[in-house]
Every structure is written in structure tokens, then in C-alpha cells.
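Excluded from the complex is one protein chain; the other protein chains are retained at their positions.
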Amino acid sequence: MYVVIGVLPFIIQNTNFHHVMVIFLIFAAVGEAWNIITGFAGQTSFGHAAFFGIGAYTSSVLFWKFKINPWAGMLAGAVLATVTAAIVSYPAFRLKGHYFAIATLAVAEIIQQLVVSWDYVEGATGISIPVVADGFLNLQFHKSKIPYFIIAYVLFGVVLLISYLVENSKLGYYLKAIRESSDAAEAMGIDHALYKLIAMMISAFLTAIFGSLYAQYILYIDPFMVFSMNISMKIVLLVVLGGIGTIMGPVIGAAILIPLSEYTRILFGGTGKGIDLIIFGMLVVLVACYQPHGIVGMLRRMSLLKVSATKGGGATHAGRNAVS
Amino acid sequence: MKRRLVVILLASVLVLSLIAGCSGGSQQQAAPKEEPKPQTIKIGAILPLTGSAASTGVKLKYAIEVAQEIINNPHPEINLPLAKDAGLPNLKGAKVEFVFADHQANPEVAKSEAERLIQNEKVVGLIGCYHSSATKPASQVAERFQIPFVAGSSSSAALTERGLKWFTRIAPNDDMETKFFFDYLKYLNEKFNAGIKTVAVVYIDNEYGVHAFQMVDKWIKEYEKDGFKVVLDVKYPTNVSNVDTEVQKIKQAKPDAIFHASYIGDMTQFVKKYKELGVVPKAVLCYCGGFQDPQFVVNLGKDADYFSGSNACTSTLFGKMDALNKINELYKKKSGVDIDGPTLEDFASAMVIADAINQAGSTDPNKILDALKTKTFDAPYFVSGKIKFGPTGQNDFSASVMVQLQNGKYEAVWPEQFKTADPKPAFPKWEAR
Partner (left out) sequence: MLAQVIASGILMGFIYALVAIGLTLTWGVMDIINFAHGEFLMLSMYSAFWMYTLFRTDPLLSLPLEALLIFVLGYVTYKIVIKRVADAPGLTALLATFGLSLVLRNLAQFLWTPNYRFLNQTLVTDKKLAFAGIVLGLPQVVASVGSVIMTLAVFYFVQRTRMGRAIQATALDKATAKLMGINTELVYGVTFGLSGACVGVAGALMSTFYPIHPESGALYSLLAFVIVALGGFGNIKGALQGGIIIGLAEALGGYFLGTQFKYAIVFLIYLLVIQLRPQGLFGW
């Protein structure tokens, strides 16, 4: 699968397709990151746009104001997002289910409003990232999207690897134990606040990396774009659609959702009647109604995914517990 | 087992790529062949066709369709460049086709649509995007691909300050608008003894509103010597459920004049609250936004009277300007309402880019850009009568008039040579309407 994604853009030489692939990789990776805290640890986050936005803003501001290399900015953004995640989520971990989810949403909305009102980073006006020469070091490519694709692809591979390692490490087992029953995990001597915190920090770190990449790719950001609830919801939706609590889920979800929204818009968006979003919405409802366990659940039922089924062990119940 | 997994995933990716490939492939086939004088010239129009600004976006689309209709079919009755014959005369009557795309008020989408239109649809020029935040990335794409971009109604001054070579803009920017507002207040004070001194700025917390406020902040220094003073600025969230607190602050400050940078939904709520709490300033001047939408009058009836704003067009000018009247007839058939300022500006952007292609006699982007930057375009639908882009790409001729609602009509009140009615320099008590 990973190899197929890698060669696709070289087979289909179409810039719009390349664009879809880049956005797909970014959101698939962010979905994996979200999956660590919500799918594995069972803590529903509706506020991942906060980390995405912090990543996007940090690298952009550093580059724009201080000419700091975007790669360094990307790392700085990821660290900042990690610290933010630690500060805001630690006190929130004693909240259960929905209360936690709404708290993450509240945090993201507050951060958005602060950035909108912050003149130093141009507030609501947004930042146009200065255009500089093409190059890997500058993380800007104007002639082709392939370099963006390759960078997104490699980073996405790293995220997949991290997800896999987390799932199969002691941390992963602890997280799932916490997800299934927080009290039981506590009784077994697992410090659940600590492990949830680690999961949240990893998740925020990875999300911010892709926020930076997104900003470098679009070359323009404003708070309504990167901190919006739409971003948070898009992440939630694509993972749930693909199959929560599994490694393949976010990838499959993004592979369906991102091209679907792009191509329905291209085909019907010009009519000005919202037909594209009606069709898109209906498809989402249909999938939810008829494949409630996500696409991964469907594949598993077709007994094609036995391998990861044994590994995922009851992962399909993640969502239920995440919100109970 | 592992192999099976790989197979099914391969299949799913294949299906995915097929979908993508199909739409990509068909678009490539549809692209015109490389001929010097193609039969149909495509121009991309990127507009907010869904989301909270969809009501405006749809109107802009109608106006651009009217432009296409005027260009492609003989309309000898309209005194307008390109109207007389079918198609573009200098390109053997080639037809123009505007390809519409929806940016959903999202800069990411605006960028990707600009790329798609240029690369897949092979458009030779772009117009749009209404939202300045969408115009920014879209015009940067145009710059990179060296395709001319003509913005109609995006008013943020920052757009023309970026030093882009391929970008031009029709509408007066908020910088020019703000100066226009202060000059108008000065005129009211001198001619009508209005006694306007204190100004409040009420603006929405996004790039449009914030920029308008920054311009007031900049220009007030010039006008302090005329006795003007900004006493209050009220910034409100982009999505408001009520404006109670905002209006109470305004009431407390008792400004003589209020500058409004608001969209139609919030503007309507403000007017209702002004009425409820009895706020009676002498003048309310609105930046290009909600006030200019004819729905403002439909929604508020006589409560809409006495509000003013800059506008590229008003229905009372139809009697004076024949070309504008004829355009409006065509537009009204599609949309059911009279054409308004922002819509006319986007109509103008469609006409100008077609005119530039025609004058260049070619679809070569360099020649089109050359025509855009050097020629003066006839625009008999604007009070300024013409359009000419300066070195930054900004249209040097501001087409704005100050309009005031009087008895439900947008009357032109200033400058004096265009006026259709005298300005009324004070609000009456709300009960006395």
C-alpha cells in the first residue's frame, strides 16, 4: 500500500492529482496522530486544529519575521505544540468522555481567538509566507508538486512507523488498557494520567509537523483556516470513517474522504447550489449507517484483515468507550 | 493473509486512482489544441459559491454570466466594448467561456482551484475571488504560472502592496475608501453644517474588517486637523448570535458618525439594535459589504433609510447611464434583483479581461498582461467611465460614489456631479420615521 501511494503520482502526471495526493498524505498523517490519543488511549479530542495551527503559525512566523529556516521552524512548532498539549491536557485528563472532548474543543476555539486578535502575527489578516528560491532547504517548490509529495510521503512513513511502534510497545498496551477501563488500569498500577499525557504529546508533536508542512505548501495561512473547527472535524471524520483505533483506518479514511470532497467539488461546485456538499454529506451518512465500524470494519468482516484484527483486539469498541 | 491484505488495498487504491485519472484525463482531452487563435477562450472565475458568503458569490456568478452573454452574442443596443459583435473581433470572433470554481471561503481551496483551472482547464486568465483571503493565495498561483489575474471586488489594500506583476484589481481598496469617507464627512460639515466630530469604527474580526480599521487609524492622523476624532472601536466575532453588548458600547460613546465594516447578516442585527436602543448618529458610513446588498433594504424596509456607504453603482443611476441600465436588465432577468456595487465590479473584471485579450489580439499571457497594464479600458457602466491600472495593479479611477438610502432607494449623494439627491446629514429619531 505504502509503495503504491509512493509511485502513483509518477504514473498519473496531473498536477491536480498531485495536489490531492499531498493533501491526502497530510490529513492521513494527522489522522494517525489523532488516532494515538483517541483511538488507542480513548480520549476524544475535538481540538486538534490547535496543534495543527500552532505548527503552521510557528514555522511561518519564524520564517517571515526572523528568516529562520522552515525545517527548524517546523521542529520549533512541534515542540511548542507538545508543550501546549502538556499544559492544557494534563488538568483535563480527569474529565471523562464528552467533558474531555468539549474541553479540547474549547481550548482550540480560545487559541484561535487569541491568534485572531494578536497583531504581531497579523491577526485576522493572515500571513503570506515570503516566496524564496526553490529548494529542499527552503521547503518551497514552485515548479512541481512532486518534491512536496516526496517530503509529505517520507514524513507520513515516519508517522506510520511511530504509530506502529506505539501500538506494539508497552505504551500501546497501557493505553488500550486505559481505554478499556481506566479504573482497572489504575488498579493494575498503571499511572494513567502519565501515559495519556505521553500519548497526547506524541499526537500533538506529529500534528504540528504536518501543520508546518501544510503552511509551507499553501504559502498563506490565516487563523480561520488552520485553527478552524473544520480542521478538527475533518480529522475526526476521516479516522472514524476509515476505522478508529487501527493503523490502517486513518489512511483508508483519508484516501476516501479527501479525493471525494475534492472531486465532488470540482464536478459540481461551480453550480453555486451546494450540490457537491449535498452529495458528499449523503455519502458520509450512508457509510456511517451501513458500515458503522468504518471501512476497516468492513474489510475485517470480509475476513481480509485478520492479521490486524488479532492485533487490534477489540479496537472497534474504542469509540464507544471513548465517549462513555 | 498478508498478501490478501495487500491485494485488497491495491485494488482500493486502484479504484481511487481511476476516479482521479478519469476526471484528470477527460479534462486534458477537453483542453484546446495549441492553435494561435482558438475558438473558445477559457477564463477561470473563483467564487465563494457555498458557505456563509454564498449569497454574494452566486450573484457575482450571475453578473459574470451576463458579461459572457454580452461578449459572445451581438448586443448592438449596449454601448460597450465587445458588445456589438459576437465574440472577440480581434480573434476572429472567438468565444469566451468563464469556468466557475467554488473556493468555499477557504484559502487552501482557492489555491488548488487556481492551479486546477490553469493546468487542467487551460484558462488564460483568472478573476475572483471576493474574499481577500482567498484572492491572496489564488493570485500567487497566477503569478507563479504567469497568468493575468483581475480581481473585481476584493478590497483589502494589502493585495496590491505585494509587488505582484500579474495582479490587477478593479475595486477601490479600503485605503481609498477610508479617505473617501473622511472627505465626505468634511463635505457634510462644510456644506450642511452637520457638525460631525466624533467617529466610531464598528468592524468584523476578519481580514476585511481589521484592515478597514487599520486604514481609519492611518487616515485619522491626516484629518485630526479637521476636528475628527475616533472615540470608539468595536470589533466583533465573525459569527455573532447577538450584538447587544456591541451596541450598548456604541450607545454609551455617542459618536457622531459610525464607520461600519460588516456583512449583511450582522449589519441587519446592528440596525435592529440601533433602533431598539435608540442610537441616532448623524451618519453611518458602510464599507463595501452588507449595506450594498439590496437584500438590506428588503430585510429592513424603512429602517434601512439614512444609512450610507460607498458603492460602485446604484439603481438611481440607471436612468442617467444607459449602458448600466441595459446591463442591469440582463442581470435582473437572471437574479431577480438589481445589480449592486460589488457585483458590478466583478462584472467589470470579466469585461476587462476579455477586452484585454481582444486588444492583445492573442491568448499569449504576456501580451494580455501588456494590454492590461498599458491600455485604458472603457467602462461606461462606472461613474468614472474608464479603468486604468497603475504600476501596482490598482485601478487608478475610483468608481465609488457615496450613496444614501432614502425612501428605500440607494440615492447617489456625493460627489456633487453624480448626485441624484441631496444627502441627509442627520438621523431622525427612530420613532419619527
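Should a chain be cited, it is by its letter among A and B, assigned in written order, with residues numbered from 1 in that chain.
In this text, contacts are C-beta pairs under 8 Å (C-beta built on N, C-alpha and C of every residue); 3 or more make two chains touch, one makes a residue touch a chain.
This one's a predicted model, so the numbers in the text were calculated from it and none came from an experiment.
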Chain not shown: contacting residue from B:Lys179, B:Lys275 or B:Lys388: B:Lys275
Given A:Val83, A:Ile146, A:Ile162 or A:Leu237, the one touching the chain that is not displayed: A:Leu237
Hidden partner chain, residues of chain A it touches: 44, 91-92, 94-96, 98-99, 102-103, 105-107, 109-110, 113-114, 116-117, 229, 233, 236-237, 240-241, 244, 273-275, 277-278, 280-290, 292-294, 316-324
Residues belonging to chain B that touch the chain removed from view: 50-52, 54-55, 57-58, 205, 234-237, 239-242, 244-246, 248-249, 252, 264-265, 268-269, 272-273, 275-278, 293, 295, 298-301, 303
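Heads up, the rule we're going with is that only the chains that are shown with their structure count from here on.
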Between chain A and chain B, centroid-to-centroid distance (C-alpha), Å: 35
Chain B partner contacts - residues on chain A that touch it in the complex: 1, 4-5, 8, 11-12, 14-17, 19-20, 23, 113, 116-117, 123-126, 128, 131, 142, 214, 218-222, 224-225, 248, 252, 255-256, 259, 262-263, 265-267, 269-274, 276-277, 299, 304-308
Chain A contact footprint on chain B (complex, rising order): 1-2, 4-6, 8-10, 12-13, 16-17, 19-21, 23-25, 28, 47, 49-50, 54, 57-58, 61, 99-102, 104, 106-109, 111-112, 115-116, 119-120, 133, 136-137, 140, 144, 156, 158, 162, 205-207, 209-211, 235, 237-238
